[in-house]
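Shown here: the complex without one of its protein chains, the others still in place.
Chains: A and B, in written order; residue numbering restarts at 1 for each.
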Amino acid sequence: MALLEARGVTKRFGGLAAVSDVSFDLREGEILGLIGPNGSGKTTLVNVVTGALPASAGDVSFAGRSLRGVPAWEIGRRGVSRTFQVVKPFRNLTVVDNVMVGALFGAGGTRDVAGARRQAEEILDFVGLAHRAAAPAEGLNVPERKRMELARALAMRPRVLMLDEVMAGLNPTEIDAAVALIKRVRERGVSLIVIEHVMKAIRSVSDRILVLYHGEKLTEGEPAAVLNDTQVIAAYLGRRYAESVHA
Amino acid sequence: MLEVERLSAGYGPVQILRDVSLVVSDGDVVTLVGGNGSGKSTLLNTVCGIMRPLGGRVVLDGTDITGWSSEAIVARGMTQVPEGRRLFPNMTVRENLLLGAYRRRDRGGIARDQAWIYELFPVLEDRQRQAAGSLSGGEQQMVAIGRGLMARPRLLILDELSLGLAPIMVDTLVDALAKVHHEGMTIFVVEQDVATAFDIARTGYVLEDGRVVLSGATAELRSNPHVKKAYLGI
Partner (left out) sequence: MTGARRRLLPVAVAAAVVVALGLAPGVLSPFLVQFAINLFMLAVLAESWNIIGGFTGYASFGNVAFLGVGAYTTGILLTKAALPLAVALPAGGLAAALLAGLVGLPILRLKGHYFAIATLGVAETMREVVYNVEITGAGTGLVMPIARSPLLFFYLMLGILVAVTAVNWWLAGSRFGYGLIAIREDEDAAVAMGIPTARYKTAAFALSALFAGLTGGVFAYWITFIDPDAVFKVLVTIQMIIMAVFGGAGTIVGPLLGALVLASVSELLSTQVVTLAELFYGVIVILVVLFMPKGLVDVIQRRAFSVRAMATALREYRI
């Protein structure tokens, strides 16, 4: 039994199916890459899994228990966390305060504020933001904000973490660092779903890749196979990517 | 078309740009690349009149526009396609495009340009009565470019074109921009994704820590060892 199981997940908005009959497994300790064109349903799928949106059909279960009808906040409490594609910092708080919220309310659920602060500091150290702990969240640059968003989600002590385009806008060196960080997150006992458009990153971080297209699952499998698949190249990767890989 | 001479700029006590000079020749496609914190946004903000420079000049088509307001600069023929698209989400695709032609009075010309944009991006014609906010990221970028072109600018500036877009979508935009350039448009692209930037442009400038460290034909910059290591990840 996989840690996270989605079966026949469908989400409709009016007449339009943003996600259509998508099934997948996330095994414990796995990093699953999720790719597909904009509008293919990736973020909608994350929203359904985390309870931000109710599914129109289908079911998701986590650690053997169905998440159907479970409110979003409780799904977070049970151990499924996510970051947002457009980061959502608590602007008027400091970085460490931001991360403390995760420590206080997540699956770790510390009730003790001082303990939460210590946990937050440890996590900031882990992601490499310790030097900015006391800074107001507003003052961070884009890569730092993404790391804080990650730290905040990690502070919840999740077993499943979904990262939504955390690498957008990073240069190759920063991408390498981010990939290394994600792998260290996995070593802490977190299973991950990583949504990305940066192929270099997806290639190096994923154990398996799932491809969505127009809300449906196009294919899934090992990175090498998926990224060479002609359907995937036609639908998503494009000729410039294909040319660059074979150059 | 555009000359930036020894531009310096910053925010309060923090100086970001140091003595930056670059030239966008008439009819050329030029790109400025650089990582986070290199000063690309600051440069654009200064050139487009959102920020005042600390020193140096910006000259557009022979006129010194240093310190001019954004409205005046746009009236002079410089149009920017902003980072993140910044469409009017509750207005239709068609309305967003027409708003690009806000300052124009020539009905015939506006209609012809609109047709041209639908030729460049056929999917927009299909979606013309849809709310812009409901389009996918790539389609929104098409609307944003179309809106910029509707102003019939002398210089089109694109800020972070490829951010968050699927590779195949970027392909479509690169091809479309090639066609736009072919029609005689001068284009300036500020871009994070260096590979894409070099596919679009003929001339390139590399910005690091607020300084121009490399410049030249993109065909040559591609094989520069520093560029390859730091920006192309090769």
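Methods note: a contact is a pair of C-beta atoms (placed from the backbone, for glycine too) under 8 Å apart; a residue touches a chain by one contact, two chains touch by 3 or more.
Nothing here was measured: the structure is a model prediction, and the numbers come from that model.
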Left-out chain, listing which of the shown chains it touches: A
Hidden partner chain, touching residue among A:101, A:181 or A:233: A:101
Contacting the left-out chain in the complete assembly, out of A:127, A:156, A:195 or A:232: A:156
Options A:82, A:132, A:159 or A:197, residue touching the unrepresented chain: A:82
Residue of A:91, A:131 or A:188 in touch with the missing chain, whole complex considered: A:91
For subunit A, residues in touch with the removed chain: 50, 52, 71-74, 76-77, 81-82, 84, 88-94, 97, 100-102, 104-107, 109, 111, 113-114, 116-117, 152-153, 156
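Throughout what follows, only the chains that are shown with their structure count from here on.
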Computed distance of Cα centres, subunit B from subunit A, in Å: 30
Residues of subunit A touching subunit B in the complex: 36-39, 85, 141-143, 165, 168-176, 197, 199-200, 234-241, 244
Complex contact set, residues of subunit B against subunit A: 35-37, 135-139, 160, 163-171, 174, 192, 195-196, 199, 230-233
